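With one protein chain removed, the remaining protein chains of the complex are shown where they sit.
Now for chain A:
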Amino acid sequence: MVKDPGLDETIKKLTPQQIEKTINQVLKGEGARMKAYLTTCVHCGLCSEACHTFLSRDRDPNFSPVGKVKNTLWEMVKRKGKVDAEFIKNAARIVYTECGVCRRCSMYCPFGIDIAYMLLVVRRMLNLLNVVPAYLQDTTNSHAATMNQMWVQQDEWIDTLQWQEEEAQMEMAKARIPLDKEGAEVMYSVIAPEPKILAQLLSYMSQIMTVAGVDWTMPATDGWDNSNMAMYSGDFETMARVERLHYDTALRLKVKKIVMGECGHAFRGGAYDGPKWLSWRFPPVPLIHAIEWYYELLTTGRIKIIKKFKEPVTVQDPCNTVRGKGLHHQLRYIMNEMCEDFRDVDPRFEHNYCCMAGGGTINCGPPWTKSRAVSNRVKAEQLKATGAKYVVTPCHNCHSGIEQIISFYKLGMHTKFIADILIESIEKPQHLLA
């Protein structure tokens, strides 16, 4: 069993009464859907085929979607919350590290039972019991304290934007990153790993926006990070604070829409989980994902491809933008526009396998890296079968997760964001350069 202080140490502090009370309190709060799902599931196992963990682990029945529900929620319901600390730890391992809440199983269950939701309810219980993988909890703490995922302070943030503006200007003299500009058409928001470890992406976006002639801005205050790991740790209060501040910031800047970077879970938080918790039917400011944005810029001719990427390249359909927003056709359009040798995956579109990094699983950190890679052998096989050398991953989680799978299975490939390729292939008009 993997060692994780977030589970091993925290369960020592639990009392049976506390466990029982918390489980029942959460169950009581769940309504019609939970009850209907629990009575409708006919234990047919047809959802198994959907899950990459089940397929990757030689069809181990405990890794099937319904198997995971059985080993967590069913027992809790059956024993009316009277489960012990060891059970809680095992449940935490299952719901946090073996399910990417990718919702593929809902497309395989004849009844459309939302297993990802049921496992998220278990996460909610575990969060209230403080039993959360240590790395994931640290990320959640960072959201709670700094409103972003990686403890980035405001001065660091502004500093990084200005530094990347200068980087962009080395390539394109007219490039800018307009800070806190009221009334701009677009607010661009990113997740904290961009300023922290992938800062060049900011410079790329600055150049793309400049070429496209977009009236855009980035906030100088907190509220710029719309990633949301609290959503996955089960800390929905913090999740809601992050989402609210993100939209408050867009409203303060009076922008027409928010364009967000290449991140799937951030999109999910902003488009769905956040609004749902805040009782908004849809986001108060239109939110579009980078895939939609690039698609719009390409189809309206605001950016033009002049040099196609030559190497063989394939793609990852991120669950949260494909099963979550149906952007697979737009993604294919972008791939074919910018790449000469695009090789599609199989299965694809809504049926693509999750990267097994999403849903907070990759945020459970290094202790779980190996287990995650083992749980997604099918992804490695799928990518290998394309014969591509690069994988475009328009999602930060997919990006890191697939990179790990590539190295674990020695596939000799590399991951790229759309922007990595786009910045090399678009036309950069002369008058912007000098």
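In the analysis below, contacts are C-beta pairs under 8 Å (C-beta built on N, C-alpha and C of every residue); 3 or more make two chains touch, one makes a residue touch a chain; residues count from 1.
Going forward, contacts and distances are computed from a predicted model.
Determine which name in "Nitrate reductase", "Oxidoreductase", "Carbohydrate ABC transporter permease" or "CRISPR-associated endonuclease Cas1" the UniProt entry assigns to the undisplayed chain of the complex.
The UniProt record for the chain left out of view names it "Nitrate reductase".
Could you tell which one of A:37, A:232 or A:368 touches the chain left off the display?
Residue touching the chain left out of view: A:37.
Among A:323, A:396 or A:428, choose the residue that contacts the chain missing from this document, as touch is defined above.
Missing-chain contact among the listed residues: A:323.
In the full complex, which of A:6, A:67 or A:100 touches the chain missing from this view?
Of the listed residues, the one touching the omitted chain is A:67.
List every residue of chain A that touches the chain not included in the displayed model.
31-33, 35-37, 39-46, 48-50, 54, 59, 61-62, 64, 66-67, 70, 106-108, 110-114, 272, 276-277, 279, 281, 322-327, 350-351
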